[in-house]
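A single protein chain has been omitted; all remaining protein chains appear in their positions.
Now for chain A:
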Amino acid sequence: MFAFDFMRHAFVASTFIAVICGIMGVFVIARNMSFLTHTLAEIGFAGAAFGVFAGWPALNGMLLFTIVSSAMVGQMSVKSARRESVISAVSALFLGLGILFLSISDQTSSSATSILFGSVIGISVSEVWQIVILSIFVLIVVLLMYRSLKFESFDSIGARVNGVNGPLISIVFLVLLALSVSVAAQIVGSLLIFILLTLPAASAKYFVHGVAKMIVLATLFALVGTWLGLYLGYLTNWPVSFFIATIEVIIFVAALIHARRA
């Protein structure tokens, strides 16, 4: 199957996405941001609709919408008890805009809806490069602030009394998350991005108890899901996203069973 360009592109892109989601996912889980991740994925779809309307590449519209909305969430939810309702409000605004742009755009909406459900088969070389560059950027930023991010994510109270700048870390992380969501939405689609950014890491925490170990295992789970999903999609012609979703859920259920026995 590697004889086909589109399969090679799909594998390279999905490998980078799996690594990013494994790393970011561990912090998403530690920071209890599953809901925000889910919402950002939907906002990404709205951004793609705006991109189509404005005649931009879909990814640029997604980046614009996700980054602006996560910055808004970060600004408005300094009080963590308020975060859920702030996320609801921000996502309502951006999803509403998405519907507007989808309906007033004269072009076909198919490229926006392909973002919604994923289109890893059929991405071009330049899109692969876009994904690679964004992934490297996310990796470098995480590496640069690794200890502060780790402390703030896994023990925000302890981090604050040790002089870690919590609000700054939160905002930077939100922007990184927005980037990751936009990148990964290219492959599994907005609605399933939620899965790669949350389930592998949520599963990993039941097997290992260190941050680095969780990152490695979450990345492995994400890789298994995307690679196997691509292969099964190639064999059956069924949607790749369906397979990835199912595989990650199976891993998560296995992790819960493991946790109960341990």
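Just so we're on the same page, a contact is a pair of C-beta atoms (placed from the backbone, for glycine too) under 8 Å apart; a residue touches a chain by one contact, two chains touch by 3 or more; residues count from 1.
Throughout what follows, contacts and distances are computed from a predicted model.
Participant: There's a gap in the complex where one chain should be. From "NADH dehydrogenase subunit M", "ChrR family anti-sigma-E factor", "Protein-export membrane protein SecF" or "Zinc iron ABC transporter, ATP-binding protein", what does UniProt name that chain?
Facilitator: According to UniProt, the chain not displayed is called "Zinc iron ABC transporter, ATP-binding protein".
Participant: Can you say which of A:I99, A:A212 or A:L235 touches the chain missing from this structure?
Facilitator: Only one of A:I99, A:A212 or A:L235 touches the chain omitted from view, namely A:A212.
Participant: Touch as defined at the start, partner being the missing chain; which of A:M1, A:L143, A:L168 or A:V253 qualifies?
Facilitator: A:L143
Participant: For chain A, which positions touch the chain that isn't shown here?
Facilitator: Touch set of chain A with respect to the missing chain: 30, 143-144, 146-148, 150-151, 154-164, 205-206, 208-212, 214.
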